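First, the structure itself, so that you have it in front of you.
Only a single protein chain was left out; the remaining protein chains are all shown in position.
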Amino acid sequence: MLFPSWAFLLFLAVLVPVYYLVPKRIQWIVLLLANGVFVCFAGLLGAVFMAVTIVTVYAASRGIDTLFISQRDTLAAMKATHTKEERKKERLRFEKKRRGILVACLVVNFGILFALKYGAMLGRLSAGLFGTKAFGQDLALTMGISFYTFSTVGYLLDVYRETIPAEKNPLKLALFTSFFPLLVQGPITRFETAGKALTEPHTFSGERFLSASLRIAWGYWKKLIVADRLLVAVRALCAKPDVYRGDFILVEMLLYAACLYADFTGGIDITIGVGEMLGVPIEENFNRPYFSKSISEYWRRWHITLGEWFKRYVYYPLSVSKPMRALSKGTRRFGVGVSRRVPVYLATLLVWALTGAWHGSNLTFLVWGLLNGAVILLSEELKPLYARFHARFPRLTESAFYRGFTVIRTVLLLSSLRILDCYGTVKDAFSSFFSMFTTWNWGAVFRGGVQSLGLSYFDYAVAFSGVLAMFALSMVQRSGAIRPRILKRGTVFSVCVLLVLIGTILIFGRYGFGFDASQFIYNRF
Amino acid sequence: MEQLLDILRELHPETDFETETRLVDGGVLASFDIVMLITRIEEEFDVVIPAKDIVPANFNSAEALYALITRIGEQDD
Partner (left out) sequence: MKRKLLIIGGVLLACIVCFGALWAVSRLCAPKYHDTLIDGHLTGEYYRETTDHDVLFIGDCEVFEHFSPVTLYNEYGITSYIRGGAQQLVWQSYYLLEDALLTETPKVVVYNVLALKYGEPQSEAYNRLNLDGMRWGSAKIGAIRASMTEGEDFMSYVFPLLRYHDRIASLTAEDFTYWFSDGDPVSFKGYVMHTGVDPATETPTETYEKKLPESSILWLERMAALCEAHGVSLVLIKSPSIYPLWHPEWDAEIAAFAKSHGLRYDNMIAENDAIGIDMQTDTYDQGQHLNVFGAEKLSRYFGAVLRDEFGLADHRGEAAYDADYAALTARYEIGKHE
């Protein structure tokens, strides 16, 4: 069920009233059933994989929890009779057991993820070799399987770290894993917050409903008016790396930046809005990312939950892990500077390689990830230089002009990196990127070039207006959230805003026969 | 405490670490800084901060971080 589909809207229209009409006690059961319908709608095989995740994570978390309890009891009982050494040994024995359970569960769940992501690639290979049908390809596309896997595994890791107790009711864990708005494209959520809110009773509030509707409508607006329109041109540009070169690449970079932003934030707006409609707060995934002054700041403001997940469960544990500390100590003879940098460099590059691999099985994504990591490390190294520059020219570097410059620089830089995301091979991506500096063909771009991409001037005008609207809203957002300000002006005003959004979507959106309701770009992951 | 403040100032000379209470949430300490900081703390205090304690609440102020170091130091004994 895609967000832009009649099926999804109908699904919501049935669920919301039922959800608020049933007794509060069974509200979460209704939600669980709704999730079941949603998951099965996406495909039974997907439902099976999700069930495996729920069952294994539940069993593992309960097992780990039980071990914590019996460890405590055993050690307490041993206190009077055994030595400290013996107790430590006993504790390590428990730790080892817990780690065994954890690792087994991680292997199963990431195994599924890996098989589906890379299985499609292997499937294509074997399909070529043996003429069989590629397996898993469709499935990986129909549901953002990695999002719920990450959320649920995050829960297990929290239990393992003793940050939260294990949930005793397997249905509640199932509810958390299968919460339907999150299945399309995340965000990755935490059991501590969303998981708890899901099972609490919720009372209907007209104002919250209106507020949620506004957010959902705005999400569709971005998706259907801007993203789906620009996607046509971006796809056309990417499809012919030998034709569209030179200044076309700059056009491609900018269109893709706008398209991806509208697509991903639009989808997340719908997700969060649906959550809000059901009374479940969902973590924000974006914080006006294109206003970042550096790439590392950008990654703290774009797809926030993925970055947090990697930091929390990979980056930090890795950088304080025993082998890493040993490595750091071992390199001390090359100087403290080197030894202090070893953990952070290795961890950064590894996390970025993983982030790249998460985005796609293609080699281009790995290169993209590593380049991101490299840029971040480089700018860290250059920090003293920047500091001196700032000290030298304080008036310049504190001006709005300079801030604007850093923002544009960041957008261009990240757009350059994203070129890797557009092409099938690293060679095409690099060749296209560098052609920008060798081929000057603005003439060709504007004389017939942009019209050959499947969009009319009217389409460009609409998309450009949409981008302007998004930009304007982001500027307004700097002084605080927008929806409370709309709602403060009264119900009638808010409804008018909502109707204008819906009306413009119906007229200017790209949907219906002739256009296929395209998937959210991030759904692939 | 003074020792910790020195390490912090080494990383970000421009920040007033004695009063700042939103070091992570306010964007002063990025993940890069945090790992550097942990490496330095291990060198200076001989305390290894486990992954589960690397959360914003423990790094938002010098005070909170010092409390964490003290707590872990005591546990080890």
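When the chains are written out, they are named A and B in that same order, and each has its own residue count from 1.
The definition used in the following text is that contacts are C-beta pairs under 8 Å (C-beta built on N, C-alpha and C of every residue); 3 or more make two chains touch, one makes a residue touch a chain.
Every value quoted in this text rests on a predicted model; they were computed, and no experiment measured them.
Engineer: Which of the visible chains would the unseen chain be in contact with across the whole complex?
Structural biologist: A
Engineer: I'm checking contacts with the chain that's been left out. Which of A:F401, A:F437 or A:F513 qualifies?
Structural biologist: Answering carefully, the residue with contact to the hidden chain is A:F513.
Engineer: Applying the definition given at the start, please give the residues of chain A touching the unseen chain.
Structural biologist: That gives, for chain A, the contact residues 6, 456, 458-459, 490-492, 495-496, 499-500, 502-503, 506-516.
To be clear about the criterion, only the chains that are shown with their structure count from here on.
Engineer: Please tell me the distance, in whole Å, between the geometric centres of chain A and chain B computed from their C-alpha atoms.
Structural biologist: 28
Engineer: Can you check the complex and tell me which residues of chain A touch chain B?
Structural biologist: On the chain A side, the touching residues are 161-163, 296-297, 300, 311-312, 315-317, 319-321, 325, 328, 340, 343-344, 347-348, 376-377, 380, 387.
Engineer: For chain B, which residues are in contact with chain A within the complex?
Structural biologist: 13-14, 27, 30-32, 34-36, 38-40, 42-43, 48-52, 54-55
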